[in-house]
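The complex appears here without one of its protein chains, the remainder shown in place.
We just call them A, B and C in the order they show up, numbering each chain from 1.
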Amino acid sequence: MNRGELAELAEATLQKQQACRLRLLVCCGTPCVAAGAEAVVAALREQLTRLGNPADLELVSTGCQGPCSRGPLLTVLQPDQPEQVWEKVTPELACTILSTALQQQQLPEQNLLPKDWPFFSRQIRLVLANSGRIDPESLEQYIARGGYESLAQALHEMSPDDVCDGVVQSGLRGRGGGGYSTGLKWQLVRKSSGGRKFVVANGDEGDPGAYMDRSLMESDPHRILEGMAIAGYAIGADQGYVYVRGEYPVAAQRLHKAIKDAERAGLLGSRVLDSSFSFRIDIRIGAGAFVCGEETALLASIMGRRGQSRIRPPYPAEAGLWGCPTLINNVETFGNIPSIFNIGPQAFNAIGNGKSRGTKVFALCGEVVNNGLIEVPMGISLREVVFEIGGGLTNGMNFKAAQTGGPSGGCIPAEKLDTPVDYENLQALGSIMGSGGLIVMGEKSCMVDVARFFMEFCLDESCGKCVPCRTGTVEIYRLLSRICNGSASQRDLQTLEQLCQMVKDTSLCGLGAAAPNPVLSTLRWFRQEYEAHINDRRCPAGVCTMNELPLHLLGEQLLQRISALRCDGEEY
Amino acid sequence: MSGDCCKHTELADDPRLKLVERAMKRLQYQPDALIEVLHTAQEAFGYLSRELLGHVAAQLKLPESQVFGVATFYHFFTLRPKGEHSCIVCTGTACYVKGAGEILGRLEQAAGIKAGQTTADGKLSLGTARCLGNCSLAPMLTVDDVVYGPETPDSAVEKLHGLLEVPHEQG
Amino acid sequence: MSKLRLATAWLGGCSGCHMSLLDLGELLVELADRIELVYGPLVDAKQFPEQVDLALIEGAVANLENLELLQQIRRNSRLLVSFGDCAITGNVTSLRNVFKVDDLLTSVYQAGPGSLPRSGEDGDVLPELLPRVLPLHQVVEVDAFIPGCPPDPERILAAITAVLNGEPVMLGEDQRTFG
Partner (left out) sequence: MPAITLTINNELFSARKEQTILEIAREHGVDIPTLCHFEGLEAMGGCRLCLVELQGSPRPVPACITKAAEGMVVTTHSDKLIEYRKMLVELLLAERTHTCSICVQNNNCELQALAAKLGIDHVRFDYLHQQLPMDASRERFALDHNRCVLCLRCVRVCDAVEGAHTWDVRGRGSTSRVVADLDRPWGSSTSCTDCGKCVQLCPTGALYKKGATVGEMKKERSFLNRILERRRLAAQGRSL
């Protein structure tokens, strides 16, 4: 395929879509499927078959449309009419919608989401522009929405340096959590000397409570491939790897198909879009290790080894896969790239706050009414996210904290709800942007127990190479357990703080260094809860049970816990 | 090398080994392909036995201890046969906030095993997962890879009972 | 000048630290001018006295009796010193921590060559074992530590001398080793 053919295909597909008098988009993201989306699709398919599958009626199984807790979702598109979205759709409702639409009658209002619903209207969708709008397995539909046009533009109109400069100008920063300037990283790898270079997309989304990357890979796989190909052109690489978390088999399948389709269409492989640029992408499946989100551990894992971090420098930009310069970005970062060149770096840069430009995808979950996947401009306030987009807390609960950044992040208290959400402001609050998990907690959550929950995660996910992370996390967990069961002293609290500081300062990689963050941030904003456990032997949230002689039993429980953490029954 | 792999006649005759062999061949016996090969092997056999690991080590010309180290580093790989059915409770943050702990406790009680274990009759493996990425369904679980949520302790136990009562053939 | 009121106690340990104390030999005679031994296995005192200046506690906290005595000692002593490795680390006494108490009692008194204490008496004969053996500082505040299994007499002397001189107990590098 050359550039002209790409444009033709886009035009043709688009015309076909516009000629439809009715387009039915059924969300087939996992939550909607769990809620019964497949029955909805089957019912609609049956009815269409009965009608003789007219060419001007289209049924599309899309990726995630967003408000996941309200599935199954059905979006209806009719020419010259605003789009309409129904929630909690049953097969019957879907069929009624279809038949009334065909008879050009008033569509049913039952379960119809309001037109100006803040969940949709407050979002800016760049990365998620196609999510929920296209069939993730259809290359044509991606192309019809301008897909691969950015790649074509880069290959035919720009030099690799221009591309790097464009990314710098856009102000894009790493969406995996680090927040390093993506453009500068690209320039660094571009300048690195070395025979071969590699592009790696990190899709090992390990944060508990985050599923942006999974959703993106499942809903719009070509976007990631396109972003990677642009990166490959910019840095001078001919090979890329997508590292997909093992828990996401659907994402891997979709990416696999997307790669095959793109190769067949000449959008990947040798001589991409009839240029001299060649780029291949392979998938690597993770095998269940959070630490592989750390870039040096990720590289070790791609090379078939234990996913253990190593000391930097040398940075992967100088010596990564097999010692060659390697660019590693999160899949969401790559997902931003086509948008940057679609709307132009300046326009991208115009969105955002301070040094944080563009948008960020969040998985808004926990005790919030509207659970789901959202994309918001950087700098939006937490209050807007939780109370307007999220619709407030479930069951009229009071807001207690929002947890961002997963096990490396922290909890933001109610008094900081008006803080703009961006890299710098979250860091100033002792949390991090992280990959985008945003868990809302109400008064029923005990913050000491929350810290303990994350520490249990960290001690299980530590790779074991360095002492502070391997053993420090275990001892922090024990101290927290002791506070939770009411057997801790003030001195334990002091030891906890010292230990956290030490683990933060001395751990080998980012995982260990960030492991104490949930403790430090809850200590900072919710110290009174720690004090209540210690001084009054009372859990204000009513979560923890105070124990009489627990200290002596702690060790045993802990070791049982550690061996029980593995889901495969292996014992150590 | 080839002599080593045929020591275990049982394994050598196993038709499932062909799938593993094919994967290794496709990956050109690159030592770097170890994790890919282990994925294929586990898919084919359900778990990674010592013999199987030894065979892979020999074929990829890797030290046995290194193969063992990789296989035990990743939580995805298991060195023991799994139960006929599996129930995985998600313990990600959203599920935790919404009460996954209670659900897990009730399931452990109902099944008579701890998370990470398989019942004595080999019917059920109960496990936990760090986050299955279905946070909007929190608290959620999977039963034989089908996603369910949001769950209550009662509804979860009900699913477990339903699973264990299904006759063999239909399970 | 009033004498330093010294108490020693023997919790879950082998009494080796006390033997090492006796190994001070004739130095003990010299110390006797400045020290009054008010409690311990070497003196005939039934109750732990009040207003003790220095308590050297050997052994780990292994049972309820140890626990109660230690708490009493802490209440009545100005300086409490963990005396020897068992008191500081749990040492040999804590090697049972990998077993459950019930299994332990079964294997010692029933499965092994020993015999079970007669019923009715077991409560008196055998104080209830704690689920885990603990070093002293995990139970009460400890002011100083004299490591060693047993600590050399020189270490003990250094510690006592420091207290007599009103200085903090700080052993040198060669006197700090465990084992």
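The rule is short, and it goes like this: contacts are C-beta pairs under 8 Å (C-beta built on N, C-alpha and C of every residue); 3 or more make two chains touch, one makes a residue touch a chain.
Please read all numbers here as calculations on a predicted model, not as lab measurements.
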Touched by the hidden chain, restricted to displayed chains: A, B, C
Listed residues A:88, A:470, A:524 or A:537, member touching the removed chain: A:470
Chain not shown: contacting residue from A:306, A:357, A:400 or A:452: A:306
For subunit A, residues in touch with the removed chain: 289, 291, 306, 310-311, 459-475, 478, 495, 498-499, 502, 505-508, 513, 554-555, 558-559, 562-563, 570, 572
Missing-partner contacts on subunit C, residue numbers: 82, 85, 88-92, 94-95, 97-98, 132, 135, 137-138, 142, 144-145, 147, 149, 171, 173-174, 176-179
Positions on subunit B where the hidden chain makes contact: 50, 53-54, 57, 63-69, 72-73
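FYI, only the chains that are shown with their structure count from here on.
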Inter-chain centre distance, subunit B versus subunit C - centres from mean C-alpha coordinates, in Å: 50
Mean-CA-position distance for subunit B and subunit A (Å): 25
Where subunit A and subunit C are represented by their mean Cα positions, the distance between them in whole Å: 57
Subunit A residues touching subunit B - in the complex, by the definition given at the top: 30-31, 33-34, 68-69, 205-211, 214-215, 246-248, 284-290, 301-308, 363, 365-367, 371-372, 403, 406, 437, 439, 441, 445, 450, 453-454, 457, 461, 463, 560, 563-570
Subunit A partner contacts - residues on subunit B that touch it in the complex: 30-36, 38-39, 66, 69-70, 72-80, 82, 88, 91-94, 96-98, 114-118, 125, 127-138, 140, 147-149
